[in-house]
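Every protein chain but one is kept in place in this view of the complex.
A and B label the chains in the order they appear, each numbered from 1.
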Amino acid sequence: MFGYTFYWSLVWDAIPELLAGAWLTVQLAALSMLLGTVFGLPLAVARRQGEGRAYRLATAWVELARNTPTLFQIYMMYFGLGALGIQISSYWAVLIALTFNNTGYLAEIFRGGLAGIARQQLAAARSLGLNQRQGYLHVVFPQLLRIVFPGYVTQAVWAMLNTSLGMLVGLQELSGAAQSAQSVSFRSFEFFLITALIYYVIAKLIEFGARAVFWRWLRT
Amino acid sequence: MIDIRGVRKHFGNIEILKGIDLDVNKGELLCLLGASGSGKSTLLQCINGLEPIQGGSIKVDGIEVHAASTDLNMLRQRLGIVFQQFNAFPHLKAWENVALAPRLVQGKSRREAHEIALHHLAHVGLAEKADLLPSRLSGGQQQRLAIARALAMKPTYMLFDEVTSALDPELVGEVLDTMRLLRQEGMTMVVVTHDITFARNSSDRVAFLHQGTVAEIGTVSQVLGQPRSEHTQKFLRREHC
Partner (left out) sequence: MQFVLSDPSLHWRDLWFLLQGAGHTLWVTLVAGLLGTLGGILLGWMRFGSVWLRWFTAPYVDVVRSVPMIIQLILANSFLALSGLGVNAFWLSVLVLSSSMAVVTSEVVRGGLEAVPPTYRRAARSLGINWLQEFCHISAPLALRTSFAAWVGLLLGLAKDSALVSVVGYVEYMKSTQILITRTHEALLLLLGVGLFYFVICYPVSRYSARLERRMAL
C-alpha cells in the first residue's frame, strides 16, 4: 500500500510501555469516575432544589464542566494553577480536571434519573422515620444507579477516552506512551494504530464488564 | 390521640386546607371522604409531617408535629402511612423492604430486623413472598407489603391514603381484609377513601371534607345515613348511581 512497508516489530518491542500506559489510562478513568460519582450525587440533589447557595454552586460547576473543552480544564489545572504558583504534576492535573469534568456530566445524568424516581419513594422512606440522608442513601441512590446505568457506562467510556488528553501535558498514559515510543522510530502510523486498537479493547471491556455487573447485581 | 386544630395549607396561591378541625380517638377507625381535591390526602401528609402547614396545629399524643423542636423521625415511628402508589422500594426484596427502617432508624441488627420482617409479612399473609422483589408481587401484595413495612415500626396510628385506588378491582378485597384485621386488633386508623361501602361497614366515624373544610363529621349512621350537609348529600347521591 502506497509503497510503504509496515514495520511492526518496533511496536511489538514497545508493547510493555504501551500496556503500562494503558494501565495508567484505566486507573485515571476509574478514579475520576469514582470521584465524579461521589461529587456528582450531592450535586444532582442540590440541582433539583432549584434555589439556594448549594443550587447555585452546583449549577456553576455543571455548566462550567459541560460548556468548556476538557482540554481547557486540564490546561487550567496544569498551566493555570502553575501561574498562581501552585505546581502539580501532570498526573494530578489530569485527575483533577477529569474529576471536575465527570462530576459535571454525571450530575446531569443523575438529575435526570432522580426526576424518574417518584418523589413518593423518598416520602415513603421519610414516613418510616428515615432521615433525608438515609432516604437518599438507602432508597433513592440504589435505584438511581439502575436507572442511569446506560448513561453512566457511556460516561465511563468517555472518561477513559478523555484521559488521552493527558498526552498534551506530557503524561505517560496510553497516548503519551505511544507518542514517546514512536518518537524514537518515527513509525507513528503503526504505533497509533495499535494504540487505537488498545483503546477500542478497553472501551469494549468497560461495556462488557458493565453489562456483567448489571446482570449480576442490578436486575430488579 | 390526634388533635387537629384550624389547619391551613396552601401550594402557592391555591388553598388546599382552609382551617380543618378534627380529632382522632385512640382505637377508632376514622374514614375521610370527599371529592378529589377536597384536601383529604394533603391532610394525611400534614399529619405525618411530610407536608408543612401554614397555620393551625396538629398534635399527636400531645406532641406538636410542625414545631421546629419536634424530632419528626421519632414522631413518624408512631404514625405509619400507606400511600396510593404502592411505593415498595423496587431494589429491595420484600423482607428487606420491611427490615430497612428497623435497621436504620431503630438500630436493629440484620438478624433481628429479618425476624421482625418475617413476623409482619406473615401478619399480612405474605410469609411465602419474603424473598421476592416487589416487581414479582401483584399490586395487592405490594400494598400489603407496604402495610407490613409500616407496621414493623410498631406505630400507634396507621394512615391510609386511598390505598385501593390504584388497584385492579379483583385485588381490592385482600387489602381491605388486611385493614379490617388491623381494626379488630385495635389499631387506630385514619383512612382516606372513595369506597363508601368500606366506610359504611368498617369505620367508627366518618368525616366528609369539602373544598378544604370539614363539612360534616359523626358516626357512620349520622353522616352516611342522615347527612345534614348538602355537599355530603350530593356526594352520596353521585356515588350511588
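The working rule: a contact is a pair of C-beta atoms (placed from the backbone, for glycine too) under 8 Å apart; a residue touches a chain by one contact, two chains touch by 3 or more.
The structure displayed is predicted, hence computed values, not measured ones.
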{"item": "Neighbouring displayed chains - absent chain, whole complex", "value": "A"}
{"item": "Touch criterion as defined above, residue of A:T37, A:T99 or A:N162 at the omitted chain", "value": "A:N162"}
{"item": "Residue touching the undisplayed chain, where the options are A:W8, A:W23, A:F72 or A:F208", "value": "A:F72"}
{"item": "Residues of chain A in contact with the chain not shown", "value": "2, 4, 63-64, 66-72, 75-76, 79-80, 82-84, 157, 161-162, 164-165, 167-168, 175, 188-189, 192-193, 195-196, 199-200, 203-204"}
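The definition used in the following text is that only the chains that are shown with their structure count from here on.
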{"item": "Distance between the centres, which are taken as Cα means, of chain B and chain A, whole angstrom", "value": "45"}
{"item": "Chain A contact footprint on chain B (complex, rising order)", "value": "45, 48, 50, 72-74, 76-77, 79-81, 83, 85, 87, 89-91, 100-101, 104-105, 133, 135, 146, 149-150, 153"}
{"item": "Partner chain B, residues of chain A touching it in the complex", "value": "118, 120-121, 123-131, 134, 138-139, 142-143, 146, 220"}
